[in-house]
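Of the protein chains in this complex, one is absent; all others appear in place.
By written order: A and B. Residues from 1 in each chain.
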Amino acid sequence: MIAELTALLSHPLWRMIAALAAVMAFLAVNGLVLLYAERKVAGFIQRRPGPYEVGPHGLLQPFADAGKLISKQLVTPMGADRLLFWLAPLLSLAPVVVCFLPIPFSPVLTGMDINLGLLLILAFSGLNTLALCLAGWGSNNKYSLLGAARAVAQSVAYEIPLLLAVLAVAFQVGSLDLSAIAAPQTKGLLSWNVFVQPLAFVIFFISAVAETNRAPFDLPEAESELTAGFHTEYSGMGFGIFFLAEYSYMVVVCSVATALFLGGWDGPVFPGPWWFLGKVFALVFALMWFRWTFPRVRFDQLLNVCWKWMIPLGLANLAATAFLVKWVH
Amino acid sequence: MPQDVTSRLTGDYYTAQFGPRLSEEGDTLVLNIGPQHPATHGVLRIVVELDGEYIRRAEPVLGYIHRMHEKMGEVKTYVQYLPNMGRVDYLHALAWNWAYVGAVEKLAGITVPPRAEYIRAITCELNRINSHLLWWGAYLLDLGAFTPIVYAFADRERIMDILQLATGSRLTYCYFRFGGVSADLSDEFVRRTRGFIADFRKRLPMYRGLVTDNMILRGRCEEIGMLSPEMARRYGATGPVLRGTGVAYDVRRAEPYSVYDRLDFEVPTGKNGDAMDRYEVRMEEMSQCLRIIEQALDALPAGAHLTPDLPERFTPPKGEVYFAVEGARGKIGVYLLSDGGPKPYRVKLRAPGFSNLSLFAELARGTLLADAVSILGSLDLVIPEIDR
Partner (left out) sequence: MKRLLKTLKGLWSLVVGLKITGVELFKPWLTVHYPRQEVDNLGGYRGHIELMPAADDPLTARCIMCWKCVEICPSRCISLRMHAKGEEAGADPGLLLAPEVKSPFSAHLAPPPDKIERVLDSYRLNYSLCSLCGLCVQSCPVDAIRFSRNSYLVGTTRQSFELDLLARLRNPVDASRRRDQNARA
């Protein structure tokens, strides 16, 4: 039985399908866990309990939230473009599942052995921008339109430093395959790329915060200025899917950061995947920490940071890496 | 969407007025930052004409919380009007209390015992700290930081508990009476206030580190909403809005009332008149409030807390009076016209927020929408006070 399963899983197509199913389950559970964690972290930073009543210490709160979102009426606003309006949340969530395929949870536990893993991830996460755009336009709401316009400009701008940081690491290792990048980092703590390329890590992390629309870069959903930005008009599961997509993207970018910079599955005692997940959730905690500490950056300042600081630094880093790689070889 | 459908949906008086006057340059969007909005401090409606993110025109629309306080002043007796004063601006209710009782005392020639004067100063300054803390938290909430408001409310709770010991209320105080205050301060009040002052002095550096020095906040506040002293004078702005431009006008120094001429405190001013200066002025004012409270507690004389010889049916003599105090938002004025009867003939309430808000239309022109939110927050508006 086991032998047959292993034989089946070595076939790339079946392996991919199994991986997709596992990823979808993981994302669902992840949404619930991160929802609870975010509210608890927010509560503790603000010196209050957070969710407490639903279940012991509020552990069943995410189920209550999910139940509430699912049971709400799906309202299409008057004059909204029906197709675009309802396509947007689906387009936001669907590509995320694919993004998890190349991520190496351990040398064996990888969805897909593809030598263009990074490219796949960057390409599919770019579809999120399109989803935001459709959401804003299809809502027939001026607030949503403004939010979508901001979101598109922000996402497009921050793709570039993201790419530059990733390319620096790719140059260093010589491959776009995440498993190949994570593998050389298993020789102990100091072999992690974050010590070789600290600037790339910082640039990547800041761009990740901007790409996932998290504070301090959460202008597209700026609550106090634009009500709720591009997802103003969504109720119930429409909002739920955007929500889930946001948390899933957070995990994607943190996973990529872990694989590229923090040594992937490297760690003593415990098996690889646990270390991987631990590092991913440590980075997710850092994202939450940022959200509850900093005020929002103004839009033109956001783009300023990107064009005047991130991109020049990223280019300089890339050039230095290329030079060093060439010189060493 | 076709134009007629839009006007059917949003064709109320104000948007209809706005429509035909849309500017010719470029494609503009009329956005209604409606009365229900997370960033307008109360029910304020602003109709904004946007060119992309830039504001071409902004017009505040008031009246959503007009409660006819001035009319109520004509149908209630002088004593019955006291609880109204706590509700006009509930954040600095004691200052409004003071403005009204001060006006009546000036009109009727009632003397206030010295202990009551000091008690009034102590409680009013504690209330001022409360008001500034809430402004600080709400301003940062507008700017997207979700934790400072919770920290501010933790401090506010302490002050509210202290003030509850004396006044019995937490927000809408009806504590002052003609000729003093309604209840005396207990020893526990004095002890807890001193404890609070010591603890709050240690909290202020934390606020500075978390927020005031924060690079992102400085980017949102510096050089936003630059106000010149001339413009402030034109609109009649007072309080931290005026002091942020560099004009050191404080009613407690310009027209001293009660014991403020005996207390030693500074009036903080800004330099440029931008939002950051107004912010710094209010933060510094909180420290100065602590100084005032300490001095008043040290100088608190023994004695009565209320004039004992107030007549039963209170009818002040005929005449008119204007009395102003320094509230958290600016100069609060109460004008009373008495015809010798038990009820005032006319009560006029001068709310500082009204003059401060009228700046907004001119200040917000040409700014980004995010900056307009920042400017609105830095003006420290309480809409119920503006609408009365």
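FYI, a contact is a pair of C-beta atoms (placed from the backbone, for glycine too) under 8 Å apart; a residue touches a chain by one contact, two chains touch by 3 or more.
Because the structure is predicted, anything quoted here is derived from the model rather than measured.
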Which residue of B:G34, B:G52 or B:P83 touches the chain not shown here: B:P83
Message: So one chain is hidden, and I want to know which residue out of A:H11, A:R47 or A:K187 touches that hidden chain in the complete assembly.
response: A:R47
- prompt: Where the complex has a chain not shown, which of A:S155, A:Q172, A:T293 or A:N317 is the residue touching it?
  reply: A:T293
Message: Can you say which of B:M215, B:A248 or B:A299 touches the chain missing from this structure?
response: B:M215
Field: Omitted-chain contact residue, chosen from B:M68, B:M206 or B:A299
entry: B:M206
- prompt: At which residues does chain A meet the chain that is not included here?
  reply: 41, 44-49, 52, 289-290, 292-294, 309
Query: Where does chain B touch the missing chain, residue by residue?
result: 76, 79-84, 86-87, 147, 151, 154, 157, 161, 164-169, 172, 174, 177, 182-183, 188, 206, 209-211, 213-216, 218, 312
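The rule we apply is simple: only the chains that are shown with their structure count from here on.
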Gap in Å, rounded to a whole number, between the CA centres of chain B and chain A: 43
Message: Applying the document's contact rule, which stretches of chain B touch chain A when the two form their complex?
response: 1, 5, 29, 31, 37-39, 50, 53, 140-147, 150-151, 154, 210-211, 214, 216-217, 219-220, 368-371, 373
Task: Flag every residue of chain A that touches chain B in the complex, lowest number first.
output: 42, 45-48, 79, 140, 142-143, 146, 215-216, 218-219, 222-227, 291-301
